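With one protein chain held back, the other chains of the complex are shown just where they sit.
Per-chain residue numbering starts at 1, and chain names A and B are given in the order in which the chains are listed.
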Amino acid sequence: MLDLIASFISSGLGVNLLYTMIVIPSVLALLVLLMPKAKVSFRNLLFLLALLLNAALSLGLLKLDDMKLYLPWAGGEMGINFALRVYNFSQQIIVIAAFVALLVGLFALSYLRKKSYSSAFLFYYLITVALVNGSLLANNLVVMLFFWEALLAVLFGMLILENRNDTRAAVKALVLNGIADLLLMLGIIITCSLAGTPLMSEMRPIPLEGVAVLGFICMMLGALGKAGAMPFHSWIPDAAKDAPLPFMAIMPGALEKLLGTYLMVRTCFDFYQLAPGSSMSTLIMVIGAVTLVLGGAMALIQKEMKKLLSFHAISQVGYIVLAVGTALPVGYVGALFHMVNNALFKSSLFLSAGAIESRTGTTDLREISGLGRFMPLTAISTILCALSIAGMPPFNGFFSKELIFDAALETGMVFYIAALVGAFMTAASFLKLCHAAFFGPVKLPEGINREELKDAPGAMLLPMLALAGTCLLFGVYNKLPLSYIQALFGSFTAGSDFSGWPHSMTLVLISLAVLLVAVLNHLIGYHVTGQGVKAVDHIHYAPGLRTLYDAAEKHYFDPYRIFMAVVRLYSWICLAIDRGISWIYDVLFVNIVGFVSSVLHVFNNGSTRLYMAWAFSGVIFLILLSMLLR
Amino acid sequence: MPDQFSMLVYSFLGLPLAALVLFNLFGKRVMTKFYMPVGMGICLVQMLSAIVSLVLLSQYNKDAITFSQFWNYQLYEGASYFSPDTFSFLSLLCIGLVGLVTFLVAYPVLPDRRFQFCNVTLVLLLGMNGIALVYDLFSLYVFMEVTALSAFVLIALYRDAKGLEGSFKYLMMSAIASAFILTGLALIFLNTGSLQYDVVQAYLANWQNGPNPVLTQIGFIMLMSGFSIKAGVAPFHGWLPDAYQSAPAPVSIILGGIVTKMAGVYAIIRLVGEWLPGSSVVNVAFMFLGLLSIVLGAMSAIGSTDFKRVLAFSSISQIGYIVLGISSGSPLGFVGAVFHFFNHSVFKSTLFVNSAAVEMQTKTTLIDKLGGLHKQMPVTGTSNILAFLSTAGIPPLAGFWSKLLIIIAVWQAHGGVVAGVALFASIFTAVYFLMVQRKVFFGPCREEWKDVQEAKFSIRLASVLLSCITVGVGCVFPWILRFLGAQGWI
Partner (left out) sequence: MNNELILIVCMLVMLVCGVTAAMSRSMIKSAINLAAVSVALSVLMFVIGATWSAVFELSVCSGLVTVIFISAVSLTESKLDSTTQRALHHSRFAMLPLILILAGVGIIAAIVLNGFDVVSTADITQTEKPFREVFWNLRQADILGQIIVILVGTFAVVILFKERGKKI
């Protein structure tokens, strides 16, 4: 089958495939949007067809070697030419993206059945797919930036779908991502001028010195912003409250992480020479570690499933950033592997939340309990993914985390400890989540009848289980993804094999010990409070931490909030200056003119005597002046 | 130049004189009907003669056309005679134009005093023509007195208290000016023995090495102060707003449009611009006077509540620009001043014509009482905007170009600060004019002015004619500049 598609592609139509990846989802998106309301099933079919085609074409791409498309557009060598390129790096990410998009899309159809905005959502969804394909395929940094920025618009559109009256979360996302994109634009300008070409395939890694550092930081910040690492993370938990869950699953859960990681790795590896142990490397690792620990810490105390998951979406990026920052072969491989794994289990977890929400109407863990007996398959899928994300062997998360631990340890003990703390928090919070949601005494929100509560429909379960199954597959048979990933780096990773069981048994044991601590912690917490949902309350309300957590819950540490406060201060200052200038013009100036005018009118009162005095004084002035000047 | 063409210049003095004699010989009852049209005809002929003479001058490359009224001036050495040059003819053109407009407006506005008005206005024209034509400083003074005297009579035409008061103030200040001018002339005459232009010019070129330099200097300053009083340059301007405001509407037009300029600015341009271009003392003195006039005029205009008073203060401000242009001492500044002289005649006449239209239709010129007249008086309102914009120096109207030349010249001569102040003050010009325009013409129409009619045809004709000149000259100005450049004048 694949061979068939590949031969079909390479026989003349091949070059066109590159932009077919962008055009087909876009065109079908328009069709989906324009489909009349009565033809819902046909619309859904069209939507699925688009995703299937996308997935099939992406598989077809996998068979291609390095292939480029070059359409001259504006300007010459440094200009904005529409350049696409497919090669092994983009191939793999596109395949993962298409696969996740297909499954989440299937779920979305079922989830959105009763929502009024379904057509718009599906339209945005397909456009997102097209833009993600475009970003990954673009061979010109400027063209990539175009797709990248367009994603921001779609993101905003999707965020305001559910709650059009309160756009604060959407605006927050727009501002944070906008800043990141602005930095990216700056970075792209610097990078292009340093490299002498906007074409990525033509670039050679630039040593990190002088302006290049600035360019590198800007590029990385742009990528971090897309991936949702600190300090660009804070919109995700806000968005989780209102945004449709398929959106959470596909955008912050999967696609944005893919894009962000893609650009991060390319920046560090292809555009610039990030040396292990350099200050830049340390900086990125610090960002990663902070994201990882703080995201995990915030996730730990959440009692609302969607928020908990979204903090984990932040925390897992921390792992990836940490790994990329090491600039070691094992780091890069671990980062990419974790990126793939994260896309799988995080989207699946969000889908589980969606399934629970569509059945019970809530995802607040304080209101639901013991769902396992009603929704067994959802429970199984969730637990599988939770095990993955917690890093339990033999799931994929275990293997990618082991690689990252390895890289972190090689760079510095601090980072390794940070990673372990993150792992502990992840495990603890998911123990809490699974325990609270699926076990224990049955507790349902009001209005939900026990008898009528069923497991999620097949269209929801299928994607969830498929993703969970893939998690297990990539864990057990991790050679499959790792061999592909390792191939990306060519000679850089030659000589070492990262697949199979981790090499260092010590590290494995330590990881397992951390997991054990998490379990013990959970048991203690459960024993103390008697409720799964309160299993980590002893950490939450520990002396000192409690204050910090309260402050964090009130968004005191939100970079957006701080940024906005600065912006408000700035705008207040600007306003004050503006008012001052206006005052000078409107009040001071007018008053001075009015005063002078009235004084002049006093001196022009109709008295001839006074006029004569004016005239005589004028003559005297002139005579004195001329005497002085002589 | 053919002799028959040089006869043209006689028309400037001959025609008004002939009309005066003719109309006063016959009975008043018969001639009243024809007097105004004849006056308009005389003005038209004067404009045509001036234009033809200007063309002739440039055709034959002559500096001036020299002639004498009654006798052959060449028989006697040092005799006074007439010798108009290019600037004179330009002034004569302005006089004809403003005279024409004045007659056009006076026709409907002054139905009861046409005869007296025409008599005195013709004398006024004669006086101004004489100022432009003469070649002797004392003759200049004599015609200045003629002009001033007829202006007094015109202001007091209705013998009302207001007019008499304005007229009397003008008279008092004129008396002082006469004293200044005569003292100055006497002190110069003391050293030269003659007051003919070429003699005085030759003397002034080297006055510091002549006898009695201190006295000459004081005499010159007295002379200039006298002219400044006549021109209404600050701080000698006191009489001007009162006189303008209290004069009957058509008289304000001719006063604001041309009289003060001919009586004062003309002489200043001649003496300072033409004869003393390099004198730093005089230039700095006039720079101060010009700046003071600009700022004081604009500031006072902002606080004024009467349409005509605003225009009067604006005249002070604009004359300040002319004086400032002259004070630069460069050919560019001279050309700018001369063109501002012309432009100011045109747009200030337009504004006074419009104020006359408003006054005739509403019987008031108080800004606060007026409002929303644009709907009822669209022609007047539109020409008013054009004149305002030209005064404020908005391109491409004529006022922009002359102000530009002046400011460039001032920048070169006195530096950026002075030019900046001048430029800044032109913002004030825009401010007070927009204020007036908004209060008088724009905005909602007041209840009491709902039935106001558009001005009479001849008034509208006058303002349309002047507006066309403002726009037209503005549009062809680049070519005028090119011509001037080709002539080597700038």
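The working rule: contacts are C-beta pairs under 8 Å (C-beta built on N, C-alpha and C of every residue); 3 or more make two chains touch, one makes a residue touch a chain.
Small disclaimer: the values here were computed from a predicted structure and weren't measured.
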| item | value |
| --- | --- |
| Identified contact with the non-displayed chain, of B:8, B:31, B:65 or B:120 | B:120 |
| Contact residue for the chain not shown (choose from A:214, A:442, A:590 or A:620) | A:620 |
| Touching the absent chain when the full complex is considered, from B:103, B:143 or B:307 | B:143 |
| Omitted-chain contact residue, chosen from B:39, B:84, B:99 or B:130 | B:130 |
| Touch residues of subunit B, complete complex, unshown partner | 13, 20, 68-71, 73, 75-76, 78-82, 116, 119-120, 123, 126-127, 130, 134, 136, 138-139, 142-143, 145-146, 149-150, 152-153, 156-162, 164-165, 167-168, 171-172, 175-176, 178-179, 182-183, 185-186, 189-193, 211-212, 214-215, 218 |
| Contact set of subunit A toward the excluded chain (per top definition) | 605-610, 612-613, 616-617, 619-620, 623-624, 627 |
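Simple rule for what comes next: only the chains that are shown with their structure count from here on.
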| item | value |
| --- | --- |
| Whole-Å separation of chain centres (CA-atom averages), subunit A against subunit B | 76 |
| Interfacial residue positions of subunit A with respect to subunit B in the complex | 593-594, 596-598, 600-601, 604, 606, 608, 610-612, 614-615, 617-619, 621-623, 625-627, 629-630 |
| Residues on subunit B engaged by subunit A in the complex (per definition of touch) | 165, 168-169, 172-173, 176, 180, 217-218, 221-222, 224-225, 228-229, 234-239, 241-242, 280-282, 284-285, 288-289, 296, 299-300, 302-304, 428 |
